[in-house]
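Encoded as structure tokens, the structure appears first; notes follow it.
Every protein chain of the complex appears in place save one, which is left out.
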Amino acid sequence: MINKIILDLKPYINKISDGATIMVGGFGLCGIPEKSISALLESGVKNLTCISNNAGVDDFGLGLLLKTKQIKKMIASYVGENEEFERQMLNGELEVELIPQGTLAERIRAGGAGIPAFFTPAGVGTEVAIGKESRVFNNITYLMEHGLTADFSIIKAWKGDAAGNLIYKGTARNFNPIMATAANITIAEVEEIVPTGTLDPNEIHTPGIYVTHIYEGKDYEKRIEQLTTKS
Amino acid sequence: MINKIILDLKPYINKISDGATIMVGGFGLCGIPEKSISALLESGVKNLTCISNNAGVDDFGLGLLLKTKQIKKMIASYVGENEEFERQMLNGELEVELIPQGTLAERIRAGGAGIPAFFTPAGVGTEVAIGKESRVFNNITYLMEHGLTADFSIIKAWKGDAAGNLIYKGTARNFNPIMATAANITIAEVEEIVPTGTLDPNEIHTPGIYVTHIYEGKDYEKRIEQLTTKS
Amino acid sequence: MLTKFQIAQRIAQELKDGYYVNLGIGIPTLVANYIPHGINVILQSENGLLGMGEFPLSEDVDADLINAGKQTVTMQKGAALFNSAESFAMIRSGKINLTVLGAMEVSENGDIANWKVPGKMVKGMGGAMDLVASAKNIIVAMQHTSKDGKSKLLKECSLPITGLNCVKKIITDLAVLQVLPTGGFELLERAPGVSVADILAATEGSLMFKSDDIPEMCFI
Partner (left out) sequence: MLTKFQIAQRIAQELKDGYYVNLGIGIPTLVANYIPHGINVILQSENGLLGMGEFPLSEDVDADLINAGKQTVTMQKGAALFNSAESFAMIRSGKINLTVLGAMEVSENGDIANWKVPGKMVKGMGGAMDLVASAKNIIVAMQHTSKDGKSKLLKECSLPITGLNCVKKIITDLAVLQVLPTGGFELLERAPGVSVADILAATEGSLMFKSDDIPEMCFI
């Protein structure tokens, strides 16, 4: 049976070379690939272009790689939770490309679906439209947007198997499944690897074909940004 | 709690009026909305444009509506299992538009995702490309294809709840989930309606927002086209 | 003048049974606390949840279940989870009946500016541009004027635009207004104790009203 399990992340993360474009799963700090980010930190790789909805916080998530200046360019939809990010951006140390969240998600989905370009209404009449082709369908104006792909995607799931099949939990799903489809190499870290055949084929979110390597991480921190409870 | 359950299909199917465009779920005879097709047969509605991957067989599935000449136009990817279809097409009684299966699926997905058009490599250099805009991205030629929508989608799922959430079984999923998203009104028939809250939110294939009405059918025939067994 | 809680309460009166609703960050989030009895509303959170419930009890907090504002939440019965592309497919396809969001400026033809202030740190538009470009029914929740007293209901937005011709209704601390298809803010209701003159003074864009007798908002 096919076996994509890796017991150590390092040698695989170390293949991400200087200047690579990587997609990093998660929404805020929810569903981020904590272990792969740590391994990137250790690897010391530089000049990364990171595609991720957010940029972490100062001391967690992608914020860790910002602090060490491993990121050259950030492609995201919202980056408001990070002071170091702000400092680097204002100083011109960090390139930033902001993309509407739905456009970002659809561009990644398109990249993983062999669709080179599509039209969306988001951003028409705004700064986002500058330099982009626009077109009218049924009297509504749309922008043409391109599929996004990456050299590597590092993603986080809940459960997985040796065939690379993945299941996510709650809203930790977010960008992870679409990023899994859009990279040359996808490294998935999961909380639990279960024996192949125990996941119900009907319940799999990411079919194994998209996953190059699967790694079982331990002791996830899962930091919460806005702990909000009912009084 | 929201309740989309209907106890009788007829009054809802009867709202499909002459000349309507409908999407009909299923691949071959697998996962077709048997009960809704029967109700359409009874309703006597005429001049339908049907969007469905296949056209049924002579005495089952959409073949039943072909026999009664309720279908004016068929939009499909493969129609090879139906003699009445062949007769009507050759006599010019039936309009037929054949679309590559992946393009059909993606056009429906786009229609349900607010994407008016996208580019695909399928069909370049073939009859399918005639009259279509083509465009080169990264040295590869693509065709522009448009999103497809319908007045009604009639689909079949395995389980569902009063909120309209659906779960499909096996390869009976096929076109059903994407068609659910692409119509003004989606009527879903299921084998079992379970109490709201018993489906795991993590396992739902079609979120209830896409489903207008849900109906529990009894005694599904589930005819098999090619019964093939291991000797 | 309404408190932000009262603004949320007034917006909640716009909800109808069976509505699918997306609530933005800030005042819009508070609307969930005032859903009228007997009305079922299903909240969509664009990070991938339909059927968002209230905040959890401390013992039920799940780091894997947050809303688009990164707050920990729960799920209602009948909830469904999906990925970010599916979430915005849902939004773009127009299946959301009502979108409520905050704004820095709204123009009299329904343009909205709510993502960027020149010279200040740009945090990004998040899902706002997708939401405003696709929603059929957008209500803006905001203060009528800025802290230094400038009107936020303008002839034209001065800040970078989030979307064009999209806002249908505005509920502020002073008034309920709708954006007319031909342009202009039509005054529908006054906040208790606020006069039409007060609202006129606080509105830079054209303010229209059908009669001089504009009703006061009603809170039950």
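We call the chains A, B and C, going by the order they appear; numbering starts again at 1 in every chain.
The rule is short, and it goes like this: a contact is a pair of C-beta atoms (placed from the backbone, for glycine too) under 8 Å apart; a residue touches a chain by one contact, two chains touch by 3 or more.
Just so it is clear, the structure is predicted and the values come from calculations on it, not from any experiment.
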item: Chains in view touching the one left out; value: A, B
item: Per the touch definition above, residue among B:Ile108, B:Ala163, B:Val190 or B:Ile204 touching the missing chain; value: B:Ile108
item: Contact with the hidden chain (one of B:Ser36, B:Thr120 or B:Thr186); value: B:Thr120
item: Per the touch definition above, residue among B:Ser36, B:Asn53, B:Asn165 or B:Thr196 touching the missing chain; value: B:Asn53
item: Touch with the omitted chain, as defined above, among B:Lys35, B:Arg173 or B:His213; value: B:Arg173
item: Sole contact to the chain not displayed, among A:Ile13, A:Ala122 or A:Ala163; value: A:Ala163
item: Residues of chain A (touch criterion as defined above) contacting the omitted chain; value: 1-2, 109, 111-115, 161-163, 165, 181-182, 196-197, 201-202, 204, 207-210
item: Touch list for chain B against the chain that is not drawn; value: 27-31, 53, 76-81, 86, 89-90, 96, 98, 100-106, 108-109, 120-128, 158, 168-178, 205, 222-230
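In this section, only the chains that are shown with their structure count from here on.
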item: Remotest chain, chain B as reference, centres from CA atoms; value: C
item: Dominant chain pairing [most C-beta pairs in contact]; value: A-C
item: Distance from chain C to chain B - Cα centre to Cα centre, in angstrom; value: 36
item: Whole-Å gap separating chain A and chain B, where each centre is the average of the chain's CA atoms; value: 33
item: Geometric centre distance via CA averages, chain C-chain A, whole Å; value: 29
item: Sites on chain B at which at least two other chains make contact; value: 113-115, 202
item: Junction residues of chain C, two or more chains touched; value: 49, 81-82, 88-89, 91-92, 134
